[in-house]
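Can you keep this structure in mind? I'll have questions shortly.
All protein chains of the complex are present and in place, except for one that has been dropped.
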Amino acid sequence: MAIEKKELEPVQPTRKEQMLARFKEIEKKIAEKKVIGPAYGLAKGLSITLKTMTRRAVTQQYPHEVPDLPPRTRGVIALKEENCTVCMLCSRECPDWCIYIDSHKEQVPPKTPGARPRTRNMLDRFAIDFSLCMYCGICVEVCPFDALFWSPHFEYSETDINNLIHEMPTLAEWVNHVKPPPPLDEGAQPEPEADKEAKVFEAGGAVAAAPAASGAPAGTATTPAREAAPGPAAAGSAESTPAGEASAPAEAEAAAAKAEAPAEAKHDEGPVEIDEETYQAELAAGKPERVARAMAKKAFVIKRRKQG
Amino acid sequence: MSAKALIDHVKEATGAVEREEVTPQGQVALHVTPANWHVVAEHLRRCPRCNFSMFNWLSAVDMEDDGFEVIAHLYSASSLQAVNLKTMVPREGGSVPTLTGLWRGASFHERECWEMFGIDFAGHPHLVKLLLAEPFVGNPLRKEFVLMTREAKEWPGAKEPE
Amino acid sequence: MAGREGAGVAVSDPTMLPGGPGEGIALDVAGSSRFATEEMILNIGPQHPSTHGVLRMVITLDGELIIDAEPVIGYMHRGFEKMAEVRDYRQIIALVNRHDWLSAFGNELGVVLGVEALMEIEVPERAQWIRTLLAEWNRVLNHLMFMGSFGLELGAMTPMFYAFREREEIQGLLEAATGGRMHFTYNRIGGLKEDLPRGFLKESSRLAKVVRHRLGDYEGLLLGNEIFKKRTVGIGKLPAAVALEYGCTGPILQAAGVAEDSRKTEPYLKYSEVDFEVPVGENGDSFDRFWVLYRRIEESLKIVEQCHDKIPAGPIMPGKMPKNIKPPEGWIYSRTENSLGETGYYIVSRGGKEPWRMKMRTPSFSNVSMIPYLLRGVLVPDLISVLGSVFFVVGDVDR
Partner (left out) sequence: MTHLSMIPAIAESHNVFLGFDFSNPWVLLGLKLAAVMVFFLTAPLGVGYAEHKILAHMQARLGPMEAGRFHGWAQLIADGVKFIQKEDIVPSAADKAVFVIAPAMVLVPAIMLFVVLPLGPNGFWVENMDLGLFFALAISSISVIGMLAAGWASANKFSLIGAIRGAAQLIAYELPLVLAGAAVAMQAGTLSLPGIVEAQQNYWFVFPQIFGFGLFVTASLAELSRPPFDMPIADSEIIFGHMTEYTGIKFAFFLLAEYAGIVALSILAVVLYLGGWQGLPFINFIPGPLWTLAKVGALAFFIIWLRATYPRLREDQLQKMAWKYMIPIALVNILLTGIFKVVF
């Protein structure tokens, strides 16, 4: 099957002039170098490397010098477990099926005496298998209650792949590394919900300071996705969030009413401290300090919930 | 050459076009029978008016009961026109004449399509596995071929919060 | 070893034969034909320093002269097309980031443009401009990588480090906006994930100046270097007709003398509103391919700079978006001029959340299928010069 060779028109006539001009430029370039001499290029190269040698090196000495990563960096996924309502959205939207959630329903005594007791979902297990995770951020994006955050933290390598399944205490621990979202570009459209989200962020105590307000408000990370989130999920979450609950998501909803928010935060969501008992017990059990601290924090939150 | 002019021209010149298709986005598809596959392709390649000198890609789509739709995407660098040449072959024993004699680049694409769908390319001089390992059994892109990663693992999202 | 070896080596693909060997160099290697020498089969790869990835070349040698070459691919086949069939479109964006990991942004762009066209979604102006800006930055990232690695393969290691110096800064810039250094996952059907952070445009324009300034280093170390010219001029000449037959696109086709660039011929995003040129080579040899790459960086920086002034204020997602991304029944072939050439996604939708079929047309696949044409009749050192200038990413070849 021999091919009949025929010349095809390689270039569109409209661009022919442009091409010719380009060719001339190449020829000129080549000619220029010829004039200067055959060793011009060799000498030029030497001068470039020598010049670079006199400049400062760009290396960052990593372990001694910690990189300053931007807030949006997808380093690791942090979980603010108080905010999780076990809506399962993240687990279902995950392309890698790497988020495992266990939960149970619990009867919660009514807030006002005489009202009906409510049931709510209690999170038993929230684990992310980082050996499967592809760091796409869809879970963070779909989370309707801001329980998941991206943290720029990246130093969690393990020597055994099984250790990359990180459970709730560790995920909660990483919330400490979350940075506030950066202020948006001047041309960005202000998000109507952004104010509220910034509040949620503050209330969580994840970071000391929310972004300096300055015109454009922060925290649009989840907004577009929320609009696009499938209907049933949104409905489901509404069901699982009984009104008047002192839970974090409810607080998020209520945060619009500005006066209430701080009061409630005081009631339930103060700064997370360490439960000394658990901490010592965990340490004695030979757990790493980091894990022990996380477990202790968890114990503290659970205790506080029981008291409250 | 506009899409319409091209379709008319090919229809007239070869008489082998079963049906044409222009999508709302303006993309052109010519449907032919497997027997006319090579004839139409040769016309598109050789006719100076068409001059589809670029073989862009070739693949297939599993149409379930209808069989497989084989698509060759051709492009003309002179008229900046693209055309999808399509034909339908049965699920089992489907065969299409090879285009390797017209465009050298067709070889790899046909080998890939052969291993992925099990469509034979009659006359291909070197029809062996390309991307898959030699001992691999099955045609992965057929719909009946299950994706093991989705079968072997339980979907964690299947749970309802209880 | 048995299976692949037997299939590949014994009968090399005869379709490669017409058209004759690559007219690489005039062979005046002392009388290689006079001796009755035995041919040697050499496996280059799958693990070899110059195949940047797991491409394997089975080459038949007479001395150092390559008589036949066959690429053996598939070592990194991950079944992307099958995987795409069980993912919804948002998940696919994260998936396609990863087949050509050096031009992740361009890949996701191809998918979202296709789905948007199918669903007839109007993308806000601001989002389109930001997409254009980031796509060009991604192109610069990719081209810098190949410029550096080409130098490294020819034995000049410094350009590689310079390339990474620049890449590091650009990656930092893109990370500030997208959160990823390589896999951006920044596009969404209809627009973008989130808006640019404050100060991004300022930093971007500073960086554009810096990179443009530092391009001179590459010109001095490679393009203008006599040894580099000796190694590349006239090596691996690819005629335009052959390049088209193999479906080569991007810098390789442009180096062969065809000004085909879908940013010009079928403008998408905002490419019709910015001013840039498509560099065209003369001889289609390794030097021209490299030169086109170099010029493409310059042109991309030009586009980047124009974008800074033209990005309007406004939303980044359309006001009315359908709740579920379910394109209507139909098909579309969405092609974009990606860093290495034409990346296309043939999406067949049956109205579901997931595509019925998504064929990925990747530039590297076509480029690699063309390599044997260039390799016949060149020397082993020129194999490196050819492999380095036929730009491919192995993940993009094998998908």
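Which chain is which? They are A, B and C, in the order written, and residues in each are numbered from 1.
We take it that contacts are C-beta pairs under 8 Å (C-beta built on N, C-alpha and C of every residue); 3 or more make two chains touch, one makes a residue touch a chain.
Note that the structure is a prediction, hence the values are computed from the model and not measured.
By the document's own contact criterion, which visible chains does the hidden chain reach in the full complex?
A, C
Please pick, from C:N107, C:Q128, C:N187 or C:N225, the residue that touches the omitted chain in the full complex.
For the chain that is not drawn, the touching residue is C:N225.
Can you name the residues of subunit C that touch the chain not displayed here?
Interface with the chain not displayed, on the subunit C side: 28-29, 40, 42, 48-50, 64, 151-158, 161-162, 165, 221-222, 225, 227-228, 230-231, 379-384.
Since one chain has been left out of the picture, which residues of subunit A touch it in the full complex?
Residue positions of subunit A that touch the missing chain: 42, 45-46, 48-50, 52-53, 55, 57-59, 61.
As a working rule, only the chains that are shown with their structure count from here on.
By number of C-beta pairs in contact, which two chains lead?
Chain pair with the maximum contact count: A-C.
Just how far, in Å, is the C-alpha centre of subunit C from the one of subunit B?
Between these chains, centre-to-centre, one finds 23 Å.
Roughly how far is subunit A from subunit B, going centre to centre by Cα mean, in whole Å?
41
Need the CA-centroid distance for the pair subunit A / subunit C, whole Å please.
29
If you look at subunit A, which of its residues touch at least two other chains?
Touching at least two other chains: 1, 3, 8, 10, 12, 93.
Hey, what residues on subunit B touch two or more of the other chains?
Within subunit B, residues 53, 77, 80, 100, 104 contact more than one other chain.
Please give the residue numbers of subunit C that touch subunit B in the complex, ascending.
Checking each residue of subunit C against subunit B gives 2-4, 6-8, 11-16, 18-19, 73-74, 77, 79, 81-83, 85-86, 117-118, 120, 241-242, 244-248, 258, 260, 265-266, 330-333, 342, 344, 346, 348, 356-357, 359, 361, 365-366, 368-370, 373, 398-399.
What part of subunit C is in contact with subunit A in the complex they form?
Residues of subunit C touching subunit A: 18-19, 87, 90-91, 93-95, 97-98, 126, 158, 162, 165, 168, 172, 175-180, 183, 185, 188, 191, 193-201, 217, 220-221, 224-229, 240-241, 244, 256-259, 264-265, 277-280, 282, 291, 311-317, 321, 323-325.
Hey, which residues of subunit A end up touching subunit B in the complex?
Against subunit B, the touching part of subunit A is residues 1, 3-4, 8-10, 12, 86-88, 91-94, 97-105, 121, 240.
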